[in-house]
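Moving on, here comes chain A:
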Amino acid sequence: MTSDHQQSMAGGGEPPAIELKGISKSFGPVQANRNVTLRVMPGTIHGIVGENGAGKSTLMSILYGFYHADAGEILVDGTPVTIASSRAAIDLGIGMVHQHFMLVDTMSVLDNVMLGSEGGALLDKGERAARAELARLSRDYGLTVDPDALVGDLSVGQQQRVEILKALIRGCRILVLDEPTGVLTPQEADRLFEILDALRERGVTIILITHKLREILAATDSVSVMRLGEMVAHRKTPETSAEELAELMVGRKVLLRVDKPEPKIGETILQADNVTVTDAQDVDRVKAVSFTVHAGEIVGIAGVAGNGQSELLQALAGIQRLSGGSFSINGTRTVSAATPYNPHEARGLGIAHVPEDRHHMGLVTAFPAHENHILGHQDWDQYNNGLLLDREAAIADCAAEMERYDVRPPNPHLPAASFSGGNQQKLVLARELETEPKLLLVGQPTRGVDIGAIEFIHNTLVAMRDQGAAVLLVSVELEEIMSLSDRILVMSDGRIVGEMMAADADPQRIGLMMANISEDDAPQGSPEGDKAA
Partner candidate 1 sequence: MSQPIKLPKWVDVGVIPALNILAALAVSALVILALGENPIEALDVMLYGAFGYDEAIGYTLYYTTNFIFTGLAVAVAFHAGLFNIGGEGQAYIGGLGVGLVILALDGLLPWYALLPLAMIGAALFGGIWAAVPGWLQAYRGSHIVITTIMFNFIASALMVYLLVNVMIKPGQMSPESREFAESAWLPMAHQMFAVIGIDVSRSPLNLSFVLALIASVLVAIFIWRTRWGYAIRTVGRNETAAIYAGIDPKKTIFWTMALSGMLAGMVGINEIMGVQHKLLLNFTAGYGFTGIAVALMGRNHPIGIVLASLLFGTLYQGGAELDFEFEQITRDMVIVIQGFIILFSGALAYMFNPLVARLIGRLMPARG
Partner candidate 2 sequence: KPAVVFDMGGKFDKSFNEGVYEGAERFAKESGIKYLEFEVTNETQREQAIRRMARKGANPILGVGFAQGPAIEKIAKEYPDTSFAIIDSVVDVPNVQSIVFNEHEGSFLVGVLAAKASETGKLGFVGGMDIPLIRRFACGYVGGAQWANKDVEVLQNMTGSTPAAWNDPTKGAELARSQFDRGADVVFAAAGSTGLGVLQAAEDAGKKAIGVDSNQNYLHPGTMLTSMLKRVDIAAYNVFKSAKAGELKPGINVLGLGENGVGWALDEHNKDMITDEMKAAVAKAEAGIKSGEIKVHDYMADNTCPY
């Protein structure tokens, strides 16, 4: 990718394209932004990095008029403005590509692009203009999409292009992209950066949000770092390094190696042969994956989010069905498309599962902690008295585990919703580890969790391993994978593209593997949808 950064940061007269002063914003008890200040110079690509939950999206949503700041000031081209709504932001020439796309799947690309800038009460004229404009943008920036395709039929990369087109067609001069590469294949990401370069050439100011340092270093002119709702540093990209940014992001030296003894590898617990998983849209998400996990070892799966790790984990847990291949547990139970199992049976075989998304899967946030404590174990004898549930047993168990895992506050009657993210994660861990599983499936164990809790969780996982459990760990945090795993598998586009012992692993090599070349830039046909009758 191009990296000829012309230092266009004008020194004297030119005011910043965007200046934010003292922005604060709370959501109820959560302070998402605290006294944030930011200056973005015109015609540059400005990166913002920060961990999950640092407040990046919130800040940009305020700039875009989607949320309203509790305090602070916004200046565009040096003039103070109030951005009361997205409309106001659009009128000021600000465009945004949201982390979660804001597209209407059932409408055509053209309709989506026109939404909000229809050019009159009737569509005919606007449609013609928009078509012409799309053709022009496609020529100028290589942003090609079929205007008549249904958005729902497009690949993610193409959908993102539609989002960019939406912003451009509204004449934006300042383009905000919120984690644009999280869902992209490496090729798609490279294409994106080419497009951003082209935009910058034509004077568009770009704010690029990400937590991937590689992208920041490769694509931006300057960078700001957020942590826990605050802006902690501003750097010119050439003057900083990945190490410095990483430290600023997390507020400590990264890559803390977990102290762990040599693994005592036992027998094979999980043996996967050509496991294939197909989603509801008939797309293969996991493609003929084979590997083993033994007792007493932690096997980490590294990869960019969306490359099939989640589906693999869910298939192993019995939540998704296989469409091909098989895996066997303990060498006794073989699971395949013909002989499926469900989470209930999986638990019976000694499998525990810490799901990636605790809010949507691991917890029923409206239930009190003790009811969450029996989630998945609701049929167990120890929690049932004949026909009735034994509530007292559940409460006592839950209270004891809360003590052990240092869940705060240690009150089994509080609804799960009122615990903080880290404590919620501990509730899930406590429940799953308490069963002393033979095989532990763990997804994103420390997502959104504070540092104290991270260390605790890491140590707990290692302790499980040392007690002889087989642990399969999925995480998008490379550091986490590297510090915890005994053996590392790298997944890309649904396949395992590399395997190595942790001792032999270095981040560069894994990074390359994660960005593994895969054939296509997904040029999916756009089947003629039955549009407006």
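Regarding selection, all candidates are chains of the complex that A comes from, given by their letters.
FYI, contacts are C-beta pairs under 8 Å (C-beta built on N, C-alpha and C of every residue); 3 or more make two chains touch, one makes a residue touch a chain; residues count from 1.
This structure is a prediction, so every number in the text was calculated from the model and none was measured.
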item: Interface partner of chain A in the complex, by touch - 1 or 2; value: 1
item: Partner candidate 1, residues of chain A touching it in the complex; value: 317-319, 342-347, 353, 355, 360-367, 371, 374-376, 378-379, 383-384, 387-389, 391
